[in-house]
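Please see the structure below; I have some questions.
A single protein chain has been omitted from the complex, and every remaining protein chain is retained in its original position.
So, subunit A:
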Amino acid sequence: MKVFIYPPNSMILQDLVERFGHTPLALAKEIERRVNDPELDSPPMNITEIDVKVGLKYAAIEVPSGVRGRLAMFGPLIDEAEAAIIVNNFPSTFGCMACARTNELTIYLIKQKRVPTLELDYPTNEEEVEDFIARIKGFLEGLK
């Protein structure tokens, strides 16, 4: 199944989804596609005005451009999602360094899809890490 992960650039979540036989819907591949695309020239992310307009599908014109541009990357991944893992309360540097408003809308959009979703808090000690991994493992195995 295609599993959307939040934060979408988490390598740990991406790895876990792959290990348990699913396809992660993650930002890394989307960014890789963009930064390697020779047709575009808007570094560092190769977001263009067209992308920001694509973001209008997810947020209205009065929403700041940075939010719409970021949603242009997140939105299509959410559209494809058949399941999702959401990690809450993570440190700033664990997720993608950008806007909290986009994060709020991203979580809302996932919940609106009504796909199987696992929501859990970022672990802060070893015991919590073990529980964190076990719950993700159980969730992903249950999707089979």
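Couple of notes before you dig in:
As a working rule, contacts are C-beta pairs under 8 Å (C-beta built on N, C-alpha and C of every residue); 3 or more make two chains touch, one makes a residue touch a chain; residues count from 1.
Heads up, the rule we're going with is that contacts and distances are computed from a predicted model.
A single chain of the complex does not appear, and UniProt lists its protein name as "BadF/BadG/BcrA/BcrD ATPase family protein", one of "Oxidoreductase", "nitrogenase", "BadF/BadG/BcrA/BcrD ATPase family protein" or "Cu-processing system ATP-binding protein". Interface note: of A:63, A:86 or A:143, the residue touching the hidden chain in the full complex is A:63. Shown as candidates are A:92, A:112 or A:125; the residue that touches the absent chain is A:92. Taking the complete complex into account, residues 41-49, 51-53, 62-70, 73, 92-93, 95-102 of subunit A touch the chain not shown.
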